[in-house]
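So that we are looking at the same thing, I have put the structure below in C-alpha cells.
Apart from one protein chain that is not included, each protein chain of the complex appears where it belongs.
Chain lettering (A, B and C) follows the sequence in which the chains are written, and residue indices restart at 1 in each chain.
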Amino acid sequence: MAGSFDFALAIGGEAGQGIATPGNILTRLFIRRGLYFNAYNAYQSIVRGGHIFLTVRISDAPVYTHGDKLDLLLCLNQDTMDRHLGLMGEGTRAIFNSDSINPGNPRQGVELCPIPVGQVSGSRNRLVQNTIAVGATCALLQLDFGILQGSLEARFARQGQSVVDENVGVARAGYEYAQQNFTPYPLALPETDRPQAQWMGNEAIAMGAAAAGVKFYAAYPMSPSTGVLHWMAQNARDLGIMVRQVEDEIGVANMVMGAAHAGARAMCSTSGGGFALMTEAVGAASMMEIPVVMVDVQRAGPSTGVPTKTEQGDLWQTLGASQGDFPRLIVAPTSALDAFHTIPEMFNLVDHYQCPGLVLSDLLISEGTFSVDPDDIDMSPEINRGKIITEAGTGNGYQRYKDTEDGISPRAIPGTEGYVHVVATDEHDEDGGLISDEYTNPYKRRAMVEKRARKLNDALDRVPAPALVGPADADVTLIGWGSTQGAIKEAIEQLAADGVTANHLQIKWIVPFHADVVTGIVNAAKKPIIVENNYSGQFYRYLRSETGLTIDSHIRKYDGEPFMPHHIANGAREILAGTADVFVPYQEVNV
Amino acid sequence: MAGSFDFALAIGGEAGQGIATPGNILTRLFIRRGLYFNAYNAYQSIVRGGHIFLTVRISDAPVYTHGDKLDLLLCLNQDTMDRHLGLMGEGTRAIFNSDSINPGNPRQGVELCPIPVGQVSGSRNRLVQNTIAVGATCALLQLDFGILQGSLEARFARQGQSVVDENVGVARAGYEYAQQNFTPYPLALPETDRPQAQWMGNEAIAMGAAAAGVKFYAAYPMSPSTGVLHWMAQNARDLGIMVRQVEDEIGVANMVMGAAHAGARAMCSTSGGGFALMTEAVGAASMMEIPVVMVDVQRAGPSTGVPTKTEQGDLWQTLGASQGDFPRLIVAPTSALDAFHTIPEMFNLVDHYQCPGLVLSDLLISEGTFSVDPDDIDMSPEINRGKIITEAGTGNGYQRYKDTEDGISPRAIPGTEGYVHVVATDEHDEDGGLISDEYTNPYKRRAMVEKRARKLNDALDRVPAPALVGPADADVTLIGWGSTQGAIKEAIEQLAADGVTANHLQIKWIVPFHADVVTGIVNAAKKPIIVENNYSGQFYRYLRSETGLTIDSHIRKYDGEPFMPHHIANGAREILAGTADVFVPYQEVNV
Amino acid sequence: MTTGSAQLTAANFRSGINPDWCPGCGDFGVLNSLQRACAELGLQPHQILTVSGIGCSSNLPGYINAYGAHTLHGRSLAVATGAKLANHDLTDVATRGDGDGYGIGGNHFTHTARRNIDITYIVMNNQIYGLTTGQISPTSRLGMKTKSTPFGNVETPLNPLTQAIMNGATYVARAYSGDIRHTTALIRGAIEHKGFALVDVFSPCVTFNLDNSHDFFKQRVSKLEEQGHDPRDWKAACERAMEWGDTINIGLFFQGDDIETLGQREPVLEKGGPIAHRDLAVTDEQREKIVRRMM
Partner (left out) sequence: MTTGSAQLTAANFRSGINPDWCPGCGDFGVLNSLQRACAELGLQPHQILTVSGIGCSSNLPGYINAYGAHTLHGRSLAVATGAKLANHDLTDVATRGDGDGYGIGGNHFTHTARRNIDITYIVMNNQIYGLTTGQISPTSRLGMKTKSTPFGNVETPLNPLTQAIMNGATYVARAYSGDIRHTTALIRGAIEHKGFALVDVFSPCVTFNLDNSHDFFKQRVSKLEEQGHDPRDWKAACERAMEWGDTINIGLFFQGDDIETLGQREPVLEKGGPIAHRDLAVTDEQREKIVRRMM
C-alpha cells in the first residue's frame, strides 16, 4: 500500500436487508473520485436472513485485498453489532440504528455512533436506515454532501423524482445528524484525477471472453460462477453472443464443444460440482482436438460444501479431469484484472493447440468487487485462431489429424466446402477413421498418442515464466498460486514493517508449468513457504510431482474464508520462529 | 516359470467366427488336467469381422502372463496367417484350413499343418474348422482322444446327442488327420493332481464383491467392465443380490450411494468415461460419509479411446475425482486373484472409514482368463462393518457427525428407531445441520474438514506395505503398480537368464501410500526403473508428489497392448546400457 | 404402515431447525402438508426417509423429523431408488425443486417413472431457480425475465404432468402449496399409492418469481375433484394438464392401478426381507455351485 489513505468500512446485516445498495452507492462515489477499492462480501447460501458482511477497503493507491482491519462498521442489525464490535480498535467508529440495536461494550477508543433512525428520518420503512447510514458515512469522511446528492440523483433517476427526493432527504438527515453528533475521521476522503470503473471478478471473466471474441457461451447456474452467465445474458444482444442456460453441466460442456467445432469461440463456466460433470467432455475435446475454454470458479468443498465460501480446492480435479493421458492447459489467474487478460490469452493458446483450456478462478476473485482503471479494459486483445480452414477449397488429401511435425493439424470448420471429414472421440487415424472399430493397430495408436502429446512441446515458450518479486536474499520466499496474490503482497509489506524481508513467487500457469524456473527460485530461497487456501496442499503436491522439490513450510486455510494479509504475515513469523511447519491461521472474525 | 512345461497357443480369426468356443474347450480340458493357464484376447470394438487373437499359455506351474512366444498358431482365416506366421519361430506349428487359407513362407523350422477341412470333415459348415483344429491340437499335444471326447460330451450334452456325435466325429477326424500328417510336439501335455478352476478378472471382482457381502450392485454397461455386471446378473437370484442396470453412470453411482446409506454393502463398476460421470458422487459419498466401492476398469484413453484395449491411464482421474479435499481410498490390484481378495478388504476399510473406495482394474486383468486354484476361492473373508448402528435405541444425544478423536462417528442406518438424522453434501455441523445455510461458521467448518481428514490418520496401519522381492543388491529395481505384476515378474526371470539381477517392487495401495517404505527401497536401489502401461508416467508423477523422489528410468507402453515380459526385459537392458531413459517397446505382433 | 407406537401429530414431525426459507415462501406449505400426511398415515419418523437434491426446496429434509439425505443437485431420485431397493420397508419420499427435478435431474425422472418404483416424488415447482437467486427453470414461462434471461425466456416450458404420465408414473398429481388441506390429501394419496407417485406442487418463490405468485395461483387454481375428472383416463389427464390460463387445474390427474411396482417384479425381493438387513455370508452350497461352474 503506497497510498496516503487506507480506509476500510464494513456493512453488516441479514440477507434481504438490502446491503448491496448502500455498498454500491458508496463504491460508485469512491471510484468517481478516482479512488481504488477492493470489496469482499461474506454471505451465506440463504436468500433471507443469515448474516451478510460486506467489507470495502478504499485508498488513493491500488488495493489488493479487503485488508485486515476496519475503520468503520455500519450495523444494520443486532447480530452484526454482536459479532463485530469486539474486533473494532482504537480510532474506529460504529454507526447503528439506536431504535433497534443495542451496542454493548466497545473497546477503548471506539466511537459509537447511534442514530435514532425513526426520529431522524421521520419514516418507519426499515430500509431508510441504509440511506441514513450512507449519509452519516459521508459526513464522517468529510465529504461534501453535494457529491452524495449527485450520486443519489444518478442512481434513482430512473425511479422518478419523488424517489430521488426521498432518498436525498433521508441521506441529508443522516449526514447532518452525524455532523452534529459524531467526530469525523481525521483524514478526509482524498481525490485523484483518474475516475475508476468497477467490476466483479465474474464480470471481468465475461468481459475477457467477449474481448476474446467468444460468440457462444453456455452455463448452468452454480455459485460462485453464475455472475459470468448474468453478464453474458445481459450483453448477449449487444455483442451478438449466443448465450444459453442449459439443462445441466454435461449439456453445457458438450454444447460448447459443438459450437467450438462449428467454428465459434466458445466458453462455459461453473463451479467444482458442475465441473465434475463436465470432465468427460474435457477428454473428448482433447481427443477430437476441439478448442474450448472452461472456467471452474472454486468454492469450499468437497461436494456441495459451502457454496458461498472460497477455497483453492479444485486443482487436482482439473489435473485429473477425465480418463487417459491428453493435452490440456490449466491456468489460475491471480486477480480479476488478470483473469480479464488471461481469457483471451487462453483462447489463443487453445486455438493454437486445439485442446481444452481450463481456468481456475475462485469465489474470492469471482465474487469480489474491485475498482479497475478504465484504461486497463482493453477489449481488443490480439486474436490468433491458429491453423483453421474456413475457405472452400479442393481439400486434396486433407487429413483432419495429419501427423505433422509439431503435432498440430489444420482444422477445417464444418460447412467448408472441400474438407469434409469426421472427428471422433474413439482413437482414429489421420483421416479421423476409427482404428478401434476398423482394425486395431498399435502403431497407429502410438503415433496418434504421440502426435497429440507433441503439440505442447513448445507450450512453455508461449506462457510467461513466473518471476520472483522482491530482494533475492530475502528471509522468506512466499510462494502462492492464483488468487492469493494480493494477500501475499500485503503480507510482505507487513513483514517488512517488522524487519522481516520476504520475496514473492506467484504461480499462474499450472499446465504448462515452468518447473525449471521454479526449481531455480526455490533452491535459491532461504525459507520457502507455500501459501494455499486449501487443506491438503494441492499446489504443493503438484509442484512436487513436477519438480521433486520438498518444501517443509506451509500456510494453509480451509475454513471457507480467504486469507487476510496478517494471517500470512503471522504464519511467516511463526515459521521463521520455528513454532510451526504448517500454519493454519484462526479466522478472527466470525463473518 | 518354474514349470517343466511352458506352451502357448493362439487362435486367430475374425469376430463372429466363434473363436471363444475352441478356446473354451481347450482351457477347460487343460484345467481339468490340473494345468495352469493365462489367456489374453486381443479383440476389437466390432461385433463381426475385424481380427481376434486369443493367446493361451499353459504350464504345470502358475503362469502370470500370456508370455512372449507362441508354440502353436491356429489360423481361422487368411488375415491371421498373414499377420502372425512371420513371428513363429523354430519348432512351432501352424494349423490352418488349406481349403481357404494360403500359408505364405514360414521361417525355418516352422511346421505348417494344412488341413483340407472340407475333405476331412465332409462338411461345408464354416464352423467345423474350429473343431477340427481342436482335434488336431490335441493330437499334436499327444493327448489321448478319449479326454477330448469327454470334454466335448460334457460341453454339448445340453444340445442333444446328435450335436455331441457330430462334434466328436469332426474332432476325431482332425485328431487323426494330424496324427497321420504332422509331427507331435516333443513334450507331451503333462498332468497334475489338482484340477484348476478358471475365471475372468471381472468374474473375480464380482465374486470378491459377493464374498464381501455386497447386496446391491448397479452398473451401466461399459467395456471392459461389463463382465462384472454379467456375473452379478447371472448370480443375483441365487445370492440375493439386487442387481440393476441403470440409465447412466450418474444414476449408478447415486443409486449405489443410496443403497449404501440404507445399510447394504453396495458396489458399482465402470470404465474411465463412466467413472468421469461418477466423480461428483465420489465427493458426495465422502462428504456424507457413506461407504461405497467403485471399480474403474481402465481401457486405452483418452475419451472413448480404444474400448477393447488396455492401459493404466486413469490413476490421476481417481486422484482428482471430484472437487475439494476429502478422504478416499484407492487400490490397484495386481492380478485377478488379488482383485478377488482386495474387494472384501476394501469393503472393510470403507465401512471402517465411512468413505468411498476406488478400485483400479484394467482390461488386462478384467478381461483376461486365468486358471485359479479352487482352494484360493475363499468366499468367507472376514467382514467388519465398522461403527454401525442398526438396533433401535433412544439415540440420546446422537450426532451423526460427532467430532470424535479418530474422526469416525457411529453411523445409524435409516430405519433404525431412535437415531433419526440427516446426512448432507453441504458442509454441516455434528448433527448434520447445514452450517452454510443456517449461518456460516469458519470454526465449525474447519473442525469438520479436520475431522474427516483425521479418519485416515491410521490408514497406513491397515494396509500392507509393499515389499521388495528379490536380492537387495540387484542391478535393477523394477517398480510397477497394479496389473504389470506378472509381466515384471517374468521379465526378471528373463533378465536372470541373461545374468542381470533384478528385484521387484509392485505397488498396490495408492491411497493410503506407504511413502516412507517406498522411499527407503528406492533410495537403496542401484537402478530403479518404473514400468507403466501409459504415456505420461501417471504413477511416477504421483510417486514423486508423495515422496519427492526423482527417478530417471522408465519403461512405458501406450499402444493399447499390455506389456509382454520381453518388452520389460529389453527395456531394462537398454536402460542399463545407457541407450534409453524412457524406453517404449515396439509391439511386434500386430494383434 | 403403522407400528405399535403411539399415533403422532404433525407437530411431532417438526425437526428442531427453523426453515431458513424467505417469509411467505411456498415451501412452508409443502413441509406442513408432508408433516400432516405422515401423521395422518400413522407413520413413525424412523420409518421415513426423505431424499432431496440441492435448492431452497431441497433443504426440506432438515426441517422434518425423519431420516433425511440432502444429496447432490439433481440426483435425489437415484439415491432414493437405491435406498428403497436396499430397504423396501422405508417410506421413501424424494423432495426437491423444479430445476433439480426436471432440469438436471430429468433423466432420472424419466427412468424412475417407467420403473414404477414405490417412491413419492414431491417437486416444489416455483418455476425458477431460487437458491441460485433467480434464473429460468425448465418450467419457467415463455418470455419470463430472469437474471439469465433479461430479455425474456425463449424456451418452451415442459409439462411435468404429461411427461410423468407418458413416462409411466402411476400416480400423477398437482397441488398448490397455499392449500394445505388439499396438498396434504394429495401427498397422503401418493404415499399410500403403490408405485411411482409424482406430486408437483406450485410452491411460489416470493423473492425471484413475481410472475407466478400466491395471488396468481389463488386466482386460477381449480380442483379436478370438483370437476368430475376421471383419473383413470390418461387422455383426459393429459388434456387437463395442458390447460394453462385463467384456470389451472390441480388435483389427481392420473392414477393407474394394478401396475406392478419394480419391487413386486423383482424376484430378489420376494422373500428374505430388506436386502440391507440380510446375512452377508455366502453359504458353502452357494460357493460350491459357483466354483463348479468354473471348472
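Please note the rule applied: a contact is a pair of C-beta atoms (placed from the backbone, for glycine too) under 8 Å apart; a residue touches a chain by one contact, two chains touch by 3 or more.
Note that this is a predicted model, so its numbers are computed, not measured.
The chain not shown here is touched by just one of A:79, A:296 or A:426, and that residue is A:426.
When the omitted chain is restored, the residue from A:195, A:386, A:410 or A:548 that touches it is A:195.
Contact with the undisplayed chain is limited, among C:11, C:154, C:281 or C:295, to C:154. Screening A:42, A:58, A:73 or A:256 for touch with the missing chain picks out A:256.
As for the chain not pictured, it touches chain C at residues 103-104, 106-107, 110-111, 114-116, 138, 151, 154-159, 162-163, 165-168, 235, 238-239, 262, 265-267.
For chain A, the list of residues touching the undisplayed chain reads 28, 31-32, 195-199, 203, 207, 210-213, 215-216, 218, 235-244, 246-248, 250-266, 280-281, 284, 288, 372, 374, 377, 379-380, 383, 390, 392, 413-426, 432-434, 437-438. Of the residues in chain B, those that touch the hidden partner chain are 16, 45-50, 219-223, 226, 229-230, 233-234, 236-237, 243, 245, 247-249, 273, 303-304.
What we mean here is this: only the chains that are shown with their structure count from here on.
Chain A and chain C have Cα centroids separated by 37 Å. Distance between chain B and chain C, defined via averaged C-alpha coordinates, is recorded as 41 Å.
We define each chain's centre as the mean of its Cα atoms; on that basis chain A and chain B are separated by 44 Å.
Along chain B, residues 250, 280, 284, 288, 424-426, 437-438 each make contact with two or more other chains. Among all residues of chain C, those that touch two or more other chains are 20, 54, 70, 72.
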